[in-house]
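Let me begin by presenting the structure, written as structure tokens, before commenting on it.
A single protein chain has been omitted from the complex, and every remaining protein chain is retained in its original position.
Chain lettering (A, B and C) follows the sequence in which the chains are written, and residue indices restart at 1 in each chain.
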Amino acid sequence: MADWLFLIPVLPLLAFGINFFFGRSFRYQAHWVAVPAVLASWALSVAAFLDIRENDEPLSQHLFTWIPSGDFRVDVNLYVDQLTAVMLLVVTTVGLLVHIFSIGYMTKVFDPNEAAHGHADHGAHGAEEKDPRYFLFFAYLPLFVFSMLMLVMADNYLLMFVFWEAVGLCSYLLIGFYYWRRSAANAAKKAFIVNRVGDLGFGLGVMWTFVAFGTLAFYGEDGVFAQAARGVASEGTLTGIALLLFTGAVGKSAQFPLHVWLPDAMEGPTPVSALIHAATMVTAGIYMVARSHVIFSQSTTAMWVVSAIGAFTAFMAATIAITQFDIKRVIAYSTLSQLGYMAFALGTGAWIAAIFHLMTHAFFKGLLFLGAGSVIHGMHHEQDIRNMGGLRKQMPVTFWTFLIASAANAGIIPLAGFWSKDEIIVGSWISEPFPNWGKFIAIVGLVSAFLTSLYMFRLVFLVFFTRPRYDASHLHPHESPAVMTIPLILLAIPSAVIGFVGFPPEDGPFHHFLEPVFSEQAEASQEADETASLYVVAGAQEDGLHQEEATEAEEHEEGGHHVSTRTTVTFGIISTAVALLGLFVAYLTYIAGRIDPVAVANRYQGLYQFLYNKWGWDELYNKIFVAPARWLAMVLWRVVDVGIIDGAVNGVAAGIGVISQRLRHVQTGLVANYALAIALGMVVMVGVYLAAFSDLFR
Amino acid sequence: MGEIGVNHFLFLSAALFIIGMMGVLIRRNILIIFMCVELMVTAANMSLIAFGWELNSLQGQSFALFTIAVAAAEAAVGLAIIIALSRRVRTPVDVDEMRTLRD
Amino acid sequence: MDLINLNLTGPDWSLVVPQLIVFGLALVLLFLDAFLPNERHYTWLTAISLLGYAAAMVALYWQHGEDRATFNGAFRADGLTVFLSVIILSAAILSVMVSASYVERLEGRMPIGEFYVLLAFSILGALLTAAAGDLVMLFVGIELSSLATYVLTAFAKRRVTSVEGALKYFLLGIFASAILIYAMAWTYGLTGSTNLDEIRSAIQDTVAGQDRQEASLLLALLLLTVGLGFKIAAVPFHMWTPDAYDGAPTPVTGFMSVVPKAAGFAAIVRIMVQGLGPMRNDWTDLLAVLALITMAFGNIVAISQRNIKRMLAYSSIAHTGYMLVGLAAYQAREGTGFGSGNGAGSADLGVSSVLYYILAYTFMNIGAFAVVAWIQHRGRGMTLDDFAGLASSNPAAAVAMTIFMVSLMGVPPLLGFYAKYYVIVAAIDADLLWLALAVVILSAVSAYYYLRVVAVMYFNPPERQLGASSTWLLNAGIAVMVIANLALGLFSSRLVDLADRWTGALT
Partner (left out) sequence: MPWDVIIFYMIGAVCVLSAAGVVVANNPVHSAIFLVLCFFNVAAIFVMLGAEFLAVAQIIVYTGAILVLVLFVLMLVDPDDLPEFHAARPVQRYVGLLLGLILLLEVGVAILDRSVVGRRAVADQQEFTQIVDLVGGNTQALGRTLYTQYLLPFEVISLVLTVGVIGAIVLALPERLGERLYRRRGTISLGHPRGTDLALPAGPVGESPIAGPTPGAEVVPGGYGRRLIMARDPNEQPVIGRR
């Protein structure tokens, strides 16, 4: 098995290459290249998964040595352990279904016959209807799948960083796929720039890791984690590294304060939103933190930050979601919120719960987006839920699958989302590192769960129930073709039942499967602590402190996440109650009409506006980052380059006037000024050096 | 040579060099700037020769010879550039080209 | 010391074969240009140029592993020579590929014979600078290279901006040269020799055990820095760069952003590392500060440029800063380079990282200018708007430009990333953490203007149709550079090892 691991990522890459370079020749048949490639990749992933489950041994394959210089070397290895296997399954499954869905979705957009059908939204760009970029879409998608697979299969931080950037690039390309829309172009740019901020942190974190440990490889004798567990680096260092790495996760997984790009990213084609901005890429940050759990778990500060940011994001995004009207935006904010759940699960040490939720979320959120895509498609590119309603009759398949996904997202009982979300809340309630804080977070989680249920069912009711609010004489919603509904159905199945892999909560097959990843290191750290404490005892210096730590760690391990059945059941009931309450409120408001949403909004105008404007983060960032940066650049250019050096000579006022005489001005005015700059630099340098470093003033 | 030491020559050369530099910074006419640079090069030559004189070696003189040759080549190119420019300024030769410039 | 060398021994000609080939190439081009009365003789000249540089490259093969001096120490055939020659000759080949059709068709057809001859002389000057073992040789090499470049800058003499740029470049260039001569005079006067090895040994004695240097020695050092800083366009001696780059014909811009800069860095390495190595405590600090302001200035000012060539000019200033970081990280440590440390002389992360950076920079920067030339061939200009919608009208060109931009930005896995990576590692290794951080942060700043080009190509609607033009040699050149940007990073370790081992002989 290990020998052909490389095929898993390489096949999509191949598909990318073929479609990108030769796609023009078979423009509307491009999916015949991409889908089989991803299908094969999926089959191999399943095989890898089964292999690991069978043997309980991580697979790895050495491809080549990348940067072997001196004692620092970076190998390109593929590494598949239980965690990666889960990620592989998620990525390839969702990826495959999205590929299939896109066949229906994308051809339709560019189908000239559709244009004749006459929908104004797209008709404005008549020229683009025939845009032969279908193949390009089917080149970018496999490229993304490739990058994502490499990201999860990387066995060192550098390789991970490379593909971290690569998935960002793919996301950028795909968000801006409809580049002729200004908003799409801006969203792509925004996503990339905001992500760069996170990547900068991640890059610095990787650098620091290298400085601290002298290697970037995850595992092995001298791997980063083994060393971290052995206590090679001080807690301060680990905190710093963890926080910097988490900055990267904040960017990629769209946590507060770098969350602003994700809702805008919905400008991309809907399948892209489903694949990248819901199911896979945004979970890269969660995956990375989980992968680095050895580092994180040793720093209380870092854990606290992670949980705080996660909880805040979960809450904030949920509040925003209840006020939005764009169908994709609602789901986008829901994604933010769920990512927040995962983050605070990580922060409270509930690693497996986070990954569990990551998996279930990938399925039902992917389904939600595809369902939304189907709705948008059926409504001829209408995205405003105020203009929908009553679609359940016209689009039954979409309705039922969407309903399942929504209920799963809301955490209604036997569906996937319930199990994972409940586990997260329990996990943080009993969190060992922060007993009180964990309880607080659990409560925030419950509140958010209520909001989740509320906005999910608001969406369902507004879209599929009530009477139609669109102009029925012009618009005839229709069910999507089979190529789109089949992926919906296929995704609906795991959305409904996948939760049972974690059935006895905290003790399901899923947990047992993932256990080795998260416990091996813990054992190692325990051993290390023991040896460390032995050392300390022998050396008889400050042993108390270390011993305390060691025992604490042991207690932690023993206490772990093995919860009493009573707590589990109690929280199960509470969660269900909360979710049902949300459902009930949504019902009262949008179907029964007992609560008038407009009246509520008017009554709490300020709050409503605040939420509707997404807490005003975009405006704030514009004010404090974008505008000053632009200003600074202008000032430096105007003042330093033109102003001081030029203006000091010509006089600023005259300087502006003479631009008309461009020739004379540019030609001569500047030569002497340039010479002046050289002379000035020379004189200052010589002066400083003679004064400071020479033997003149010894 | 009695009281005249190498420092005298170095000072003279520094003075010439700096006068040349000030000329480059102050003057407006390209040709004068060019002449001022030549003055700087000559001053540097004087330093070279003075150091060679002090060290009793011919390396300084050889170096100075090279700089003179380079200065000659530079003069040829520089004056050609000036001529090309003056020609360009005076006669906007071709209407066609003025259009390409505007683009 | 023999006062006057009376020994008229013949030089070892076998060591200068690559340089002789380029020299021969220049002469052949001159003659052919005069005697080929053929309409298509530009095809011949191009082919011969390419062959000549390739031959020189092949001849370099027999130079590797050498560490000898000839011409009484004026010429050194060592690892540094070979590595830099590879870079310079690659730049030469790429420049020929990029400029052939441009010179033939644009800017009112420039005289291609002279163009190639001057290109060859400029290359020869850079090669000789890289190989110089003597201040005089260094100076003459730099001047040969610069002088040819001045003329090339003015080559589109029908366009007044070209002549303007050349005039500025020329006036400031000779100004800097005068300072350089003066600095060399001081160096000679204080050490008693123009030979770099002898300078080193002379300084070794004076500097030993002193924490503060003599004022005169510092003066020489600083004036040298000014003179050479001009050639590599370090802030504040960079002022000629945007105008000259803007004015010059685009292929020449690509050429002059690489070859004179490589020659300048060669001269800096030769003088500072080989000659003034014992004084490194003084000049590493200086270069570190220069590197910081150069990076900061270049990157920040580039943001507000709309003209691609000006933007790339500022970007090349920023890259000078990155390269200076590598030099500032010079530590003269024994066998601690990137190599496996097999003890072949003393190697240094700093110098080898700079060498690798120049190599990477060659492929990135000439590539970017090549795409600009490609656009100009198709009837558009050089502002940002001229790139609008390139992705839809010609995806291949857009992808190429994207790769160059992203590579210049330093995103893995492209070539530019490795270049920055080694520089950063060198800086960290030399305890210049602040400088390494500055590189990282300013690279992030640079993303803004590089990505703007990408964004314009992909997200803006095309303004005009591209004209048709057949530029197969240019296309081939762009393809080569794209491949180099994608693939050369994979061999980065080998190359850096090579640079490492070869520069071991330097000190």
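To be clear about the criterion, a residue touches a chain if its C-beta (ideal position, glycine included) is under 8 Å from a C-beta of that chain, and two chains touch if they have at least 3 such contacts.
Keep in mind that what you see is a predicted model, and the values were worked out from it rather than measured.
Novice: Can you list the shown chains that the omitted chain is in contact with?
Specialist: If we consider the entire complex, the absent chain touches A, B, C.
Novice: Among C:42, C:83, C:169 or C:404, choose the residue that contacts the chain missing from this document, as touch is defined above.
Specialist: Reading the full complex, the residue touching the unseen chain is C:42.
Novice: Taking the entire complex into account, which one of C:144, C:180 or C:390 touches the absent chain?
Specialist: Per the contact definition at the top, the residue touching the missing chain is C:144.
Novice: Among C:216, C:307, C:383 or C:475, which one is in touch with the chain left out?
Specialist: Here the residue in touch with the unshown chain is C:216.
Novice: Even though one chain is hidden, which residues of subunit A still touch it in the full complex?
Specialist: Considering the whole complex, subunit A reaches the absent chain at 648-651, 654, 658, 663-665, 667-669, 672-673, 676, 679-680, 682-683, 686-687, 690, 694-696.
Novice: Spell out the interface residues on subunit B facing the chain that's missing from view.
Specialist: 1-4, 6-12, 14-23, 25-32, 34-36, 38-39, 42, 45-46, 49-50, 52-59, 61-62, 64-66, 68-77, 79-87, 89-90, 93-94, 96
Novice: Applying the definition given at the start, please give the residues of subunit C touching the unseen chain.
Specialist: 1, 3-8, 11, 23, 26, 30, 33-37, 39, 41-42, 71-75, 104-105, 108-109, 111-114, 117-118, 121, 124-125, 128, 134, 136-137, 139-141, 143-144, 147-148, 150-151, 154-155, 157-158, 167, 186, 189-193, 198, 202-203, 205-206, 214-216, 218-219
We take it that only the chains that are shown with their structure count from here on.
Novice: Taking the mean of the C-alpha atoms as each chain's centre, how many Å separate subunit A from subunit C?
Specialist: Here the centre of subunit C sits 41 Å away from the centre of subunit A.
Novice: Per the centroid of Cα atoms for each chain, what is the distance between subunit B and subunit C, given in Å?
Specialist: 25
Novice: Go ahead and note the Å separation of the Cα centroids belonging to subunit A and subunit B.
Specialist: 62
Novice: Where in subunit B do residues touch two or more other chains at once?
Specialist: Expected reply: 24, 30, 33, 85, 89.
Novice: Out of subunit C, which residues touch more than one other chain, so two or more?
Specialist: 160, 164, 167, 171, 175, 179
Novice: In the complex of these two chains, what residues of subunit B are touching subunit C?
Specialist: 17, 20, 24, 30, 33-34, 37, 40-41, 43-45, 47-48, 50-52, 54-60, 62-63, 66-67, 70, 73-74, 77-78, 80-82, 84-85, 88-89, 93-94, 97, 100-101, 103
Novice: Taking the touch rule as given, give the residues of subunit A at its contact with subunit B in the complex, in rising order.
Specialist: Touching subunit B: residues 663, 667-668, 671-672, 675-676, 679 of subunit A.
Novice: Name, in rising order, each residue of subunit C that touches subunit A in their complex.
Specialist: 160, 164, 167-168, 171-172, 175-176, 179, 210, 212-215, 218-219, 221-223, 225-226, 229-230, 236-237, 239-240, 243, 282, 286, 297, 300-301, 303-305, 336-341, 391-392, 395, 406, 411-413, 418, 421, 424-425, 428, 436-437, 440-441, 444, 447-448, 451, 455, 458-461, 490, 492-493, 496-497
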